[in-house]
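Our next item is chain A:
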Amino acid sequence: MVALVKENAPILIVIASLFSAYLLPVFMQYRRYGIVGFLALATQFFVLFGGIFLATQVLAKGSFRYILAGWEAPWGLEITIDPLSTLFLIMIGLINLLILVYALPSLADELGNKVRATWFLTLFMLLTAALCGMALCHDLFNLYVFIEVATISGCAIVGAKGDARSTEATFKYLILATLGSCFVLGGIGFLYNLTGNLNMLFVNHELAQTWSNYQYALWVSLSFFIVGFGIKSAVFPLHVWLPDAHSSAITPASAVLSAISVKGYVLGLVKVFYIAVGPLIVASLNISDILLLLGMGSIIAGSIFAIAQTELKRRFAFSTIAQIGYIFLGLGLNNQAGLTGAFFHIFSHALIKTALFLIAGFILIKTGKSQIKDLTGIGKQMPLTMGAFTVVSLGMTGIPLFSGFIGKWNLLLGSLEAGNWLAILVLLAGSILAAIYLFPIIKQAYFTTNQDYAELKENTIMIVPILILAGTVLLLGIFPRPVLTLASQAASMLLGQ
Partner candidate 1 sequence: MELTIGAKLLNNYPFLGSLIIFGIGCYTVLSNSNLLKKLLGINIMESSIFLFYVATGNIRGGVPPIVDLAQPEALYINPLPTGLMLTGIVVSISVTGFALALIIKLYRFYGTMDANEIFEIRNEGKNNGSSS
Partner candidate 2 sequence: MSFAGPDIINIILICFLITIAIAINFMKDLLYVVIVFGVYGLIMVLIWLRMNAPDLAITEAAAGVATTTLMIALIMRTTRKVK
(Lines give C-alpha, C1' and ligand atoms only; values in the text may rest on other atoms or scores of the structure.)
Protein backbone atom coordinates (compact mmCIF):
# COMPACT_ATOMS: atom_id res chain seq x y z
CA MET A 1 0.00 0.00 0.00
CA VAL A 2 2.75 2.44 1.00
CA ALA A 3 4.75 1.44 -2.05
CA LEU A 4 1.69 2.03 -4.21
CA VAL A 5 1.21 5.51 -2.76
CA LYS A 6 4.90 6.31 -3.20
CA GLU A 7 4.87 5.12 -6.77
CA ASN A 8 1.79 7.11 -7.72
CA ALA A 9 2.44 10.12 -5.48
CA PRO A 10 2.40 12.74 -8.29
CA ILE A 11 -1.13 11.99 -9.45
CA LEU A 12 -2.38 11.21 -5.96
CA ILE A 13 -1.55 14.75 -4.84
CA VAL A 14 -3.96 16.17 -7.42
CA ILE A 15 -6.55 13.44 -6.88
CA ALA A 16 -6.48 13.79 -3.09
CA SER A 17 -7.31 17.50 -3.28
CA LEU A 18 -10.05 16.80 -5.80
CA PHE A 19 -11.48 13.98 -3.69
CA SER A 20 -11.53 16.04 -0.56
CA ALA A 21 -13.15 18.93 -2.46
CA TYR A 22 -16.09 16.70 -3.33
CA LEU A 23 -16.20 14.80 -0.05
CA LEU A 24 -16.65 18.00 1.96
CA PRO A 25 -20.20 18.71 0.71
CA VAL A 26 -21.18 15.12 1.55
CA PHE A 27 -20.05 15.53 5.14
CA MET A 28 -21.73 18.91 5.24
CA GLN A 29 -24.96 17.29 4.13
CA TYR A 30 -24.84 15.09 7.25
CA ARG A 31 -23.64 17.96 9.48
CA ARG A 32 -20.25 16.50 10.38
CA TYR A 33 -18.44 19.82 10.45
CA GLY A 34 -15.59 18.50 12.58
CA ILE A 35 -14.68 16.01 9.86
CA VAL A 36 -14.84 18.81 7.27
CA GLY A 37 -12.09 20.80 8.95
CA PHE A 38 -10.00 17.73 9.69
CA LEU A 39 -10.24 16.49 6.10
CA ALA A 40 -9.21 19.86 4.71
CA LEU A 41 -6.17 20.02 6.99
CA ALA A 42 -5.21 16.41 6.25
CA THR A 43 -5.34 17.02 2.52
CA GLN A 44 -3.03 20.01 2.76
CA PHE A 45 -0.66 17.94 4.92
CA PHE A 46 -0.68 15.31 2.20
CA VAL A 47 0.13 17.90 -0.47
CA LEU A 48 2.96 19.35 1.61
CA PHE A 49 4.53 15.98 2.45
CA GLY A 50 4.00 14.76 -1.09
CA GLY A 51 5.82 17.83 -2.33
CA ILE A 52 8.71 17.31 0.07
CA PHE A 53 8.90 13.60 -0.81
CA LEU A 54 8.97 14.35 -4.54
CA ALA A 55 11.58 17.07 -3.96
CA THR A 56 13.92 14.63 -2.21
CA GLN A 57 13.42 12.18 -5.07
CA VAL A 58 14.14 14.85 -7.67
CA LEU A 59 17.25 16.02 -5.81
CA ALA A 60 18.45 12.43 -5.51
CA LYS A 61 17.89 11.13 -9.04
CA GLY A 62 16.84 14.03 -11.27
CA SER A 63 13.55 14.84 -12.98
CA PHE A 64 11.28 11.98 -13.92
CA ARG A 65 7.96 11.40 -15.66
CA TYR A 66 4.77 9.69 -14.64
CA ILE A 67 2.70 8.24 -17.47
CA LEU A 68 -1.09 8.29 -17.20
CA ALA A 69 -3.33 5.46 -18.38
CA GLY A 70 -0.47 3.39 -19.76
CA TRP A 71 -0.12 5.32 -23.05
CA GLU A 72 3.30 6.66 -24.01
CA ALA A 73 3.92 10.32 -24.64
CA PRO A 74 2.70 11.43 -28.07
CA TRP A 75 -0.67 9.74 -27.57
CA GLY A 76 -1.12 9.70 -23.84
CA LEU A 77 -0.75 12.28 -21.13
CA GLU A 78 2.23 12.51 -18.89
CA ILE A 79 3.24 14.37 -15.78
CA THR A 80 6.74 15.64 -15.12
CA ILE A 81 8.25 15.99 -11.73
CA ASP A 82 11.12 18.46 -11.90
CA PRO A 83 12.64 20.95 -9.42
CA LEU A 84 10.27 23.70 -10.52
CA SER A 85 7.09 21.70 -9.93
CA THR A 86 8.26 20.35 -6.59
CA LEU A 87 9.14 23.88 -5.49
CA PHE A 88 5.58 24.88 -6.34
CA LEU A 89 4.07 21.86 -4.62
CA ILE A 90 5.94 22.60 -1.39
CA MET A 91 4.87 26.24 -1.61
CA ILE A 92 1.21 25.36 -2.22
CA GLY A 93 1.12 22.82 0.61
CA LEU A 94 2.88 25.01 3.15
CA ILE A 95 0.95 28.21 2.47
CA ASN A 96 -2.44 26.51 2.21
CA LEU A 97 -1.86 24.60 5.43
CA LEU A 98 -1.00 27.76 7.34
CA ILE A 99 -3.92 29.66 5.81
CA LEU A 100 -6.29 26.87 6.82
CA VAL A 101 -4.97 26.81 10.39
CA TYR A 102 -5.65 30.55 10.49
CA ALA A 103 -9.01 30.38 8.77
CA LEU A 104 -10.78 27.38 10.30
CA PRO A 105 -11.65 28.92 13.70
CA SER A 106 -13.08 32.12 12.22
CA LEU A 107 -14.42 31.01 8.85
CA ALA A 108 -17.99 30.28 9.94
CA ASP A 109 -18.25 33.66 11.67
CA GLU A 110 -16.78 35.52 8.76
CA LEU A 111 -19.05 33.94 6.15
CA GLY A 112 -22.22 33.76 8.19
CA ASN A 113 -22.83 30.05 8.65
CA LYS A 114 -21.15 26.68 8.46
CA VAL A 115 -22.70 25.69 5.14
CA ARG A 116 -21.11 28.63 3.39
CA ALA A 117 -17.84 27.88 5.15
CA THR A 118 -17.92 24.34 3.78
CA TRP A 119 -18.57 25.58 0.26
CA PHE A 120 -15.65 27.94 0.68
CA LEU A 121 -13.43 25.05 1.71
CA THR A 122 -14.65 23.06 -1.30
CA LEU A 123 -13.60 25.84 -3.64
CA PHE A 124 -10.33 26.18 -1.77
CA MET A 125 -9.58 22.50 -2.32
CA LEU A 126 -10.50 22.77 -6.00
CA LEU A 127 -8.11 25.69 -6.32
CA THR A 128 -5.42 23.61 -4.62
CA ALA A 129 -6.03 20.70 -7.00
CA ALA A 130 -5.90 22.98 -10.03
CA LEU A 131 -2.68 24.66 -8.89
CA CYS A 132 -1.03 21.31 -8.14
CA GLY A 133 -2.13 20.15 -11.59
CA MET A 134 -0.64 23.26 -13.16
CA ALA A 135 2.62 22.60 -11.39
CA LEU A 136 2.77 18.99 -12.56
CA CYS A 137 1.22 18.96 -16.03
CA HIS A 138 3.34 18.53 -19.11
CA ASP A 139 0.73 19.05 -21.77
CA LEU A 140 -0.49 22.36 -23.15
CA PHE A 141 -4.18 21.54 -23.13
CA ASN A 142 -4.00 20.09 -19.64
CA LEU A 143 -2.43 23.36 -18.62
CA TYR A 144 -5.42 25.21 -20.10
CA VAL A 145 -7.92 23.01 -18.28
CA PHE A 146 -6.19 23.47 -14.93
CA ILE A 147 -5.93 27.23 -15.56
CA GLU A 148 -9.64 27.34 -16.20
CA VAL A 149 -10.48 25.35 -13.04
CA ALA A 150 -8.22 27.63 -11.03
CA THR A 151 -9.84 30.69 -12.57
CA ILE A 152 -13.41 29.67 -11.83
CA SER A 153 -12.70 28.47 -8.30
CA GLY A 154 -10.54 31.55 -7.66
CA CYS A 155 -13.34 33.83 -8.82
CA ALA A 156 -15.81 31.98 -6.66
CA ILE A 157 -13.77 32.33 -3.50
CA VAL A 158 -13.48 36.07 -4.12
CA GLY A 159 -17.26 36.25 -4.12
CA ALA A 160 -17.71 33.88 -1.18
CA LYS A 161 -18.67 36.71 1.15
CA GLY A 162 -21.62 37.55 -1.07
CA ASP A 163 -21.89 41.30 -0.45
CA ALA A 164 -22.25 43.86 -3.20
CA ARG A 165 -18.63 44.97 -3.35
CA SER A 166 -17.11 41.48 -3.58
CA THR A 167 -19.75 40.34 -6.09
CA GLU A 168 -18.86 43.22 -8.37
CA ALA A 169 -15.15 42.48 -7.99
CA THR A 170 -15.86 38.84 -8.78
CA PHE A 171 -17.68 39.69 -11.98
CA LYS A 172 -14.87 41.97 -13.12
CA TYR A 173 -12.31 39.27 -12.31
CA LEU A 174 -14.35 36.57 -14.04
CA ILE A 175 -14.78 38.52 -17.28
CA LEU A 176 -11.15 39.62 -17.49
CA ALA A 177 -9.79 36.23 -16.46
CA THR A 178 -11.95 34.47 -19.04
CA LEU A 179 -10.71 36.95 -21.62
CA GLY A 180 -7.23 35.92 -20.56
CA SER A 181 -7.98 32.22 -20.90
CA CYS A 182 -9.42 32.85 -24.37
CA PHE A 183 -6.11 34.36 -25.34
CA VAL A 184 -4.22 31.44 -23.80
CA LEU A 185 -6.39 28.96 -25.67
CA GLY A 186 -5.78 30.87 -28.89
CA GLY A 187 -2.04 30.78 -28.31
CA ILE A 188 -2.18 27.04 -27.68
CA GLY A 189 -4.18 26.71 -30.90
CA PHE A 190 -1.43 28.44 -32.86
CA LEU A 191 1.25 26.22 -31.32
CA TYR A 192 -0.83 23.12 -32.08
CA ASN A 193 -1.38 24.30 -35.62
CA LEU A 194 2.35 24.85 -36.12
CA THR A 195 3.61 21.64 -34.54
CA GLY A 196 0.76 19.15 -34.43
CA ASN A 197 1.59 18.27 -30.83
CA LEU A 198 0.36 19.28 -27.43
CA ASN A 199 3.03 17.63 -25.32
CA MET A 200 5.48 20.38 -24.38
CA LEU A 201 8.57 18.30 -25.09
CA PHE A 202 7.38 17.35 -28.57
CA VAL A 203 6.35 20.93 -29.31
CA ASN A 204 9.85 21.95 -28.31
CA HIS A 205 11.48 19.37 -30.61
CA GLU A 206 9.29 20.37 -33.55
CA LEU A 207 9.85 24.08 -33.05
CA ALA A 208 13.60 23.69 -32.63
CA GLN A 209 13.80 22.42 -36.21
CA THR A 210 11.23 24.53 -37.99
CA TRP A 211 10.68 27.74 -36.07
CA SER A 212 12.50 29.98 -38.54
CA ASN A 213 9.86 29.20 -41.18
CA TYR A 214 7.01 30.38 -38.98
CA GLN A 215 8.41 33.41 -37.22
CA TYR A 216 5.31 35.60 -37.61
CA ALA A 217 2.88 32.90 -36.53
CA LEU A 218 5.08 32.12 -33.54
CA TRP A 219 5.17 35.82 -32.68
CA VAL A 220 1.37 35.99 -32.75
CA SER A 221 1.15 32.88 -30.60
CA LEU A 222 3.61 34.15 -28.00
CA SER A 223 1.95 37.55 -27.83
CA PHE A 224 -1.38 35.79 -27.23
CA PHE A 225 0.29 34.00 -24.33
CA ILE A 226 1.75 37.22 -22.96
CA VAL A 227 -1.63 38.97 -22.99
CA GLY A 228 -3.45 35.97 -21.55
CA PHE A 229 -1.06 35.14 -18.75
CA GLY A 230 -0.40 38.85 -18.24
CA ILE A 231 -4.06 39.48 -17.46
CA LYS A 232 -4.23 36.48 -15.15
CA SER A 233 -1.04 37.24 -13.26
CA ALA A 234 -1.80 40.98 -13.16
CA VAL A 235 1.30 42.67 -14.57
CA PHE A 236 1.08 46.42 -14.72
CA PRO A 237 -1.05 47.53 -17.66
CA LEU A 238 -3.34 44.51 -17.29
CA HIS A 239 -3.76 44.58 -13.51
CA VAL A 240 -7.09 46.40 -13.20
CA TRP A 241 -9.02 43.52 -11.66
CA LEU A 242 -6.53 42.63 -8.93
CA PRO A 243 -6.89 45.42 -6.32
CA ASP A 244 -10.68 45.12 -6.15
CA ALA A 245 -10.71 41.34 -6.10
CA HIS A 246 -7.94 40.91 -3.53
CA SER A 247 -9.05 43.63 -1.17
CA SER A 248 -12.76 42.84 -1.10
CA ALA A 249 -12.42 39.09 -0.57
CA ILE A 250 -12.28 37.56 2.90
CA THR A 251 -8.81 37.23 4.42
CA PRO A 252 -7.97 33.58 3.62
CA ALA A 253 -9.20 34.08 0.06
CA SER A 254 -7.10 37.16 -0.58
CA ALA A 255 -4.09 35.49 1.01
CA VAL A 256 -4.30 32.39 -1.18
CA LEU A 257 -5.05 34.41 -4.31
CA SER A 258 -2.26 36.90 -3.78
CA ALA A 259 0.31 34.42 -2.59
CA ILE A 260 -0.23 31.38 -4.78
CA SER A 261 -2.91 31.67 -7.40
CA VAL A 262 -1.33 34.59 -9.24
CA LYS A 263 1.97 32.74 -9.34
CA GLY A 264 0.32 29.65 -10.76
CA TYR A 265 -0.30 31.66 -13.92
CA VAL A 266 3.31 32.87 -13.92
CA LEU A 267 4.26 29.20 -13.74
CA GLY A 268 2.04 28.58 -16.78
CA LEU A 269 3.93 31.30 -18.65
CA VAL A 270 7.26 29.79 -17.62
CA LYS A 271 6.15 26.34 -18.77
CA VAL A 272 4.99 27.56 -22.15
CA PHE A 273 7.92 29.90 -22.82
CA TYR A 274 10.79 27.90 -21.42
CA ILE A 275 9.73 24.26 -21.74
CA ALA A 276 7.45 24.28 -24.78
CA VAL A 277 8.99 27.04 -26.88
CA GLY A 278 12.48 27.16 -25.45
CA PRO A 279 14.63 30.02 -24.13
CA LEU A 280 16.63 30.42 -27.34
CA ILE A 281 13.55 31.11 -29.48
CA VAL A 282 12.07 33.38 -26.84
CA ALA A 283 15.29 35.41 -26.72
CA SER A 284 15.71 35.63 -30.48
CA LEU A 285 12.12 36.80 -31.01
CA ASN A 286 12.76 39.62 -28.47
CA ILE A 287 10.01 38.33 -26.18
CA SER A 288 12.46 38.55 -23.26
CA ASP A 289 12.68 42.29 -23.66
CA ILE A 290 8.91 42.58 -23.50
CA LEU A 291 8.85 40.54 -20.29
CA LEU A 292 11.61 42.78 -18.92
CA LEU A 293 9.66 45.93 -19.76
CA LEU A 294 6.45 44.55 -18.25
CA GLY A 295 8.35 43.64 -15.10
CA MET A 296 9.96 47.05 -14.71
CA GLY A 297 6.66 48.82 -15.34
CA SER A 298 4.94 46.65 -12.74
CA ILE A 299 7.58 47.28 -10.09
CA ILE A 300 7.44 51.04 -10.43
CA ALA A 301 3.73 51.48 -11.08
CA GLY A 302 2.57 48.93 -8.51
CA SER A 303 4.71 50.46 -5.78
CA ILE A 304 3.58 54.01 -6.57
CA PHE A 305 -0.08 52.97 -6.59
CA ALA A 306 0.49 51.16 -3.29
CA ILE A 307 1.82 54.31 -1.66
CA ALA A 308 -1.37 56.16 -2.60
CA GLN A 309 -3.70 53.64 -0.91
CA THR A 310 -5.16 54.34 2.51
CA GLU A 311 -6.62 50.90 3.20
CA LEU A 312 -4.34 48.20 4.54
CA LYS A 313 -5.50 45.31 2.33
CA ARG A 314 -5.62 47.47 -0.80
CA ARG A 315 -2.04 48.57 -0.20
CA PHE A 316 -0.94 44.95 0.05
CA ALA A 317 -2.90 44.11 -3.10
CA PHE A 318 -1.03 46.75 -5.11
CA SER A 319 2.21 45.56 -3.58
CA THR A 320 1.46 42.15 -5.12
CA ILE A 321 1.55 43.78 -8.57
CA ALA A 322 4.98 45.21 -7.80
CA GLN A 323 6.29 41.85 -6.59
CA ILE A 324 4.94 40.07 -9.69
CA GLY A 325 7.03 42.63 -11.57
CA TYR A 326 10.20 41.26 -9.92
CA ILE A 327 9.33 37.78 -11.14
CA PHE A 328 8.69 38.97 -14.69
CA LEU A 329 11.95 40.91 -14.59
CA GLY A 330 13.81 37.78 -13.57
CA LEU A 331 12.16 35.81 -16.39
CA GLY A 332 13.04 38.54 -18.88
CA LEU A 333 16.71 38.50 -17.89
CA ASN A 334 16.83 34.98 -19.33
CA ASN A 335 20.01 33.87 -17.54
CA GLN A 336 20.79 31.49 -14.71
CA ALA A 337 20.97 34.03 -11.89
CA GLY A 338 17.88 35.90 -13.06
CA LEU A 339 15.70 32.79 -13.23
CA THR A 340 17.01 31.54 -9.89
CA GLY A 341 16.15 34.89 -8.36
CA ALA A 342 12.69 34.83 -9.90
CA PHE A 343 11.90 31.36 -8.56
CA PHE A 344 13.28 32.11 -5.12
CA HIS A 345 11.30 35.34 -5.11
CA ILE A 346 8.14 33.39 -5.94
CA PHE A 347 8.65 31.29 -2.80
CA SER A 348 9.67 34.09 -0.48
CA HIS A 349 6.97 36.45 -1.70
CA ALA A 350 4.38 33.75 -1.09
CA LEU A 351 5.46 33.57 2.55
CA ILE A 352 5.63 37.35 2.97
CA LYS A 353 2.36 38.22 1.26
CA THR A 354 0.44 35.49 3.12
CA ALA A 355 1.77 36.85 6.40
CA LEU A 356 0.83 40.41 5.47
CA PHE A 357 -2.74 39.50 4.50
CA LEU A 358 -3.20 37.32 7.57
CA ILE A 359 -1.98 40.16 9.78
CA ALA A 360 -4.35 42.60 8.10
CA GLY A 361 -7.20 40.16 8.61
CA PHE A 362 -6.21 39.53 12.24
CA ILE A 363 -6.14 43.26 12.98
CA LEU A 364 -9.52 43.63 11.26
CA ILE A 365 -11.03 40.86 13.37
CA LYS A 366 -9.57 42.12 16.64
CA THR A 367 -10.03 45.87 16.28
CA GLY A 368 -12.46 46.24 13.37
CA LYS A 369 -10.17 48.73 11.64
CA SER A 370 -9.07 48.49 8.03
CA GLN A 371 -7.77 52.02 7.36
CA ILE A 372 -4.07 52.66 7.92
CA LYS A 373 -4.57 55.98 9.68
CA ASP A 374 -6.61 54.32 12.44
CA LEU A 375 -3.83 51.97 13.45
CA THR A 376 -2.01 54.35 15.77
CA GLY A 377 -0.19 52.82 18.66
CA ILE A 378 -1.27 49.30 17.90
CA GLY A 379 2.27 47.99 18.31
CA LYS A 380 2.06 48.05 22.07
CA GLN A 381 -1.35 46.43 22.14
CA MET A 382 -0.49 43.60 19.77
CA PRO A 383 3.25 43.07 20.20
CA LEU A 384 3.39 39.63 18.57
CA THR A 385 1.40 40.63 15.50
CA MET A 386 3.24 43.84 14.87
CA GLY A 387 6.57 42.16 15.58
CA ALA A 388 5.78 39.66 12.85
CA PHE A 389 4.70 42.54 10.64
CA THR A 390 8.06 44.26 11.16
CA VAL A 391 9.98 41.11 10.29
CA VAL A 392 7.91 40.53 7.19
CA SER A 393 8.21 44.15 6.02
CA LEU A 394 11.97 43.99 6.37
CA GLY A 395 11.83 40.83 4.29
CA MET A 396 9.72 42.55 1.64
CA THR A 397 12.15 45.45 1.25
CA GLY A 398 15.05 43.06 0.82
CA ILE A 399 17.21 43.76 3.88
CA PRO A 400 19.95 41.10 4.29
CA LEU A 401 19.20 38.21 6.69
CA PHE A 402 15.59 38.13 5.47
CA SER A 403 14.29 35.91 2.72
CA GLY A 404 13.42 38.73 0.32
CA PHE A 405 17.09 39.59 0.10
CA ILE A 406 18.22 36.32 -1.46
CA GLY A 407 15.82 36.60 -4.38
CA LYS A 408 16.60 40.24 -5.02
CA TRP A 409 20.34 39.61 -4.72
CA ASN A 410 20.11 36.94 -7.40
CA LEU A 411 18.05 39.26 -9.57
CA LEU A 412 20.75 41.92 -9.15
CA LEU A 413 23.44 39.40 -10.10
CA GLY A 414 21.39 38.46 -13.16
CA SER A 415 21.01 42.10 -14.20
CA LEU A 416 24.76 42.63 -13.79
CA GLU A 417 25.43 39.56 -15.88
CA ALA A 418 23.09 40.83 -18.58
CA GLY A 419 24.67 44.29 -18.30
CA ASN A 420 21.25 45.85 -17.87
CA TRP A 421 21.74 49.00 -15.81
CA LEU A 422 18.11 50.07 -16.08
CA ALA A 423 17.04 46.82 -14.41
CA ILE A 424 19.47 47.43 -11.54
CA LEU A 425 18.12 50.93 -11.04
CA VAL A 426 14.54 49.64 -11.08
CA LEU A 427 15.38 46.91 -8.56
CA LEU A 428 16.90 49.39 -6.15
CA ALA A 429 14.06 51.85 -6.65
CA GLY A 430 11.59 49.04 -6.02
CA SER A 431 13.18 48.27 -2.67
CA ILE A 432 13.09 51.93 -1.66
CA LEU A 433 9.47 52.26 -2.73
CA ALA A 434 8.58 49.12 -0.77
CA ALA A 435 10.15 50.72 2.26
CA ILE A 436 8.11 53.87 1.63
CA TYR A 437 4.80 52.02 1.57
CA LEU A 438 5.50 49.62 4.45
CA PHE A 439 7.62 51.45 7.05
CA PRO A 440 5.16 54.28 7.83
CA ILE A 441 2.77 51.62 9.12
CA ILE A 442 5.43 50.32 11.52
CA LYS A 443 6.36 53.83 12.60
CA GLN A 444 2.73 54.64 13.23
CA ALA A 445 2.23 51.44 15.15
CA TYR A 446 5.09 51.95 17.56
CA PHE A 447 5.82 55.65 17.82
CA THR A 448 2.44 57.32 18.14
CA THR A 449 0.20 57.76 21.12
CA ASN A 450 -1.79 54.87 22.39
CA GLN A 451 -5.42 54.48 21.60
CA ASP A 452 -7.71 52.85 24.07
CA TYR A 453 -8.45 49.45 22.65
CA ALA A 454 -10.66 47.16 24.58
CA GLU A 455 -8.87 44.04 25.84
CA LEU A 456 -6.90 42.79 22.85
CA LYS A 457 -6.04 39.17 23.30
CA GLU A 458 -3.49 37.61 21.03
CA ASN A 459 -3.61 34.16 22.52
CA THR A 460 -5.81 32.52 19.91
CA ILE A 461 -4.58 29.84 17.57
CA MET A 462 -4.86 32.34 14.74
CA ILE A 463 -1.60 34.00 15.72
CA VAL A 464 0.37 30.77 15.27
CA PRO A 465 0.50 30.72 11.45
CA ILE A 466 1.51 34.38 11.38
CA LEU A 467 4.41 33.69 13.73
CA ILE A 468 5.42 30.57 11.77
CA LEU A 469 5.43 32.58 8.53
CA ALA A 470 7.53 35.36 10.06
CA GLY A 471 9.91 32.77 11.49
CA THR A 472 10.21 31.08 8.11
CA VAL A 473 10.99 34.40 6.45
CA LEU A 474 13.82 34.90 8.93
CA LEU A 475 15.02 31.30 8.70
CA LEU A 476 15.00 31.29 4.93
CA GLY A 477 17.06 34.48 4.91
CA ILE A 478 19.76 32.84 7.01
CA PHE A 479 19.64 29.30 5.63
CA PRO A 480 18.35 29.63 2.06
CA ARG A 481 20.10 26.44 0.90
CA PRO A 482 17.17 23.98 0.34
CA VAL A 483 14.92 26.35 -1.58
CA LEU A 484 17.82 27.99 -3.39
CA THR A 485 19.04 24.58 -4.58
CA LEU A 486 15.64 23.76 -6.00
CA ALA A 487 15.36 27.20 -7.62
CA SER A 488 18.80 27.10 -9.22
CA GLN A 489 18.25 23.52 -10.43
CA ALA A 490 14.96 24.61 -11.95
CA ALA A 491 16.71 27.52 -13.67
CA SER A 492 19.46 25.35 -15.09
CA MET A 493 16.89 22.78 -16.20
CA LEU A 494 14.92 25.40 -18.09
CA LEU A 495 17.99 27.00 -19.68
CA GLY A 496 19.77 23.72 -20.35
CA GLN A 497 17.34 22.43 -22.94
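Regarding selection, all candidates are chains of the complex that A comes from, given by their letters.
By our rule, a contact is a pair of C-beta atoms (placed from the backbone, for glycine too) under 8 Å apart; a residue touches a chain by one contact, two chains touch by 3 or more; residues count from 1.
All of these numbers come straight from a predicted model, not from anything done at the bench.
Chain contacts in this complex place chain A in touch with candidate 1, from the set 1 or 2.
Of all the residues in chain A, the ones that touch candidate 1 in their complex are 141, 145, 148, 152, 155-156, 159, 162, 164-165, 167-168, 170-171, 174-175, 178-179, 181-182, 185-186, 189, 192-193, 198.
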